[in-house]
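Following this message is one structure expressed as structure tokens.
One protein chain omitted, others in place.
Going by the order they are written in, the chains are A and B; count residues from 1 in each one.
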Amino acid sequence: MALAWRAARLDERRPQTATARSLVFTVPGWPGHLPGQHVDVRLTADDGYQAVRSYSLAAPADGDRIELGVQSVPGGEVSPYLAEELPPGAEVEVRGPLGNWFVRRPEQTEPALLIAGGSGVVPLAAMIRAHRRAGAPSLLQLLYSVRTPADVWYADELTDHDPRLDVRLLYTRQAPPGTARAPARLTLSDLEKPAARLESTGTVYVCGPTGFVETVGDLLLDLGRDPATIRTERFG
Amino acid sequence: MSSFSPGFRGRARSLADRLPPGQYPTEQFPVLSAGPTPRVSTDTWAFTITTETGETHSWSWTEMMALPQQETVTDIHCVTRWSKFDTPWRGVSLDAFFEDVETAADFVLAHSYGGYTTNLPLEDLLDGKAWLVHTYDGYPLSPEHGGPARLLVPHLYLWKSAKWVRGLRLSDDDEPGFWESVGYHEYGDPWREQRNWGD
Partner (left out) sequence: MADDTAHLDGNCLAGPLSEILAVEATTAWWRCPECARSGPLAELHVFGPDPGLTARCPGCAYVALRLVREGEYVWLTLGSGTGAFRFRAVTS
């Protein structure tokens, strides 16, 4: 395929949480992409040293503009630079779109269950936004595991009571006052009802840290879901 | 004049002397992994040397710990460009294992629990240049750093110091190991910056 490295100019950086940012780039010649796909971002130092990292695309195709979600990892080589230092108007290089496995294609308008751990919500947000843009009538469910209310990305979009989007926030450390569910890691009982609402052939997309994805994958199998209907993406 | 400040090297120069080309110093001890971390109990652990004729010499954990133990403080250099100075280890010189091993082989393929391998010339493991270490900085070597025991061959890049080592196979031929077979250097001398095939 030999994808080209393309110049990407930073247009806009928006805070999502205290440490997470949405970065919008203009990439001349961008060929478009599918929700769920990612790009490789390449940074080059003055002495020629290069670092490459993968970031998920947070929004459906929109001409030559792409939106990435970046969680700043303390001590990280690339993410703190992207989250805080890269000046607007400056360029990085991107390669993509990448990956045809963890995707939801435009013709897939059937219901689906999306399960996110932390910043794993980024590629799922692209699926949700595409679903809304297409006006698809079917129901998307999002189970979104976050530590505290302050860690929720895309808060406005996810809580606007769209009848075609059912969002359940699962707090692991601290929940807003009045939340019935005590803060805890995701368990089988959190999955039972959402899984039961999805046909056995419906696709479940799981994205998050490695341990989260492994746990959710095992629980889904415990619930009897066909492994072929589960698509996962892990990050370290 | 040489009686003043013995052993003083000066910070900048000492760094330059001790840092191989292309390396940077770190206080951290980064963990690089090519697979799941093996969890090996010292109850079942064994270290085996197999000669080119198929003869085997094996040590249990208890037998290994009964061999003469040495302390060594050394600089280590990872091919991913970090170097760490003055790392303190405790273990057994490989000379002690080879004392009764009859061999005319030139090469060694080290094998690890978990399947990792790396190749070295036998002479680089002898004459006080290499150890099987089980203690780092006074504590039992942790699994992520290769515990219960790993090779320590500090004059070569650290991928030669096989973590979770379980045996050495002697051979007349130099057979590439896990990383050597994907472009990394057969020998891996940090001072000659032998990172990749052809360097």
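Quick notes
Criterion: contacts are C-beta pairs under 8 Å (C-beta built on N, C-alpha and C of every residue); 3 or more make two chains touch, one makes a residue touch a chain.
Keep in mind that what you see is a predicted model, and the values were worked out from it rather than measured.
The missing chain, though absent from the display, is touched by one residue of A:T44, A:N100 or A:T159; that residue is A:N100. The residue from A:D40, A:D62, A:E91 or A:E110 that touches the chain not shown here is A:D40. Note that of A:V52, A:A90, A:A134 or A:L221, the residue touching the chain absent from this view is A:V52.
Shown as candidates are A:V73, A:A155 or A:L223; the residue that touches the absent chain is A:V73.
If you put the missing chain back, the residues of subunit A touching it would be 1-5, 38, 40, 52, 54, 73, 95-96, 98-102, 209-211, 231-236. Take subunit B: the residues that touch the chain left off the picture are 31-37, 79-80, 114-115, 143-144, 159, 175-176, 178-179, 181-184, 195-197.
Following the convention adopted for this analysis, only the chains that are shown with their structure count from here on.
The distance from the centre of subunit A to the centre of subunit B, each centre being the mean of the chain's C-alpha atoms, comes to 41 Å.
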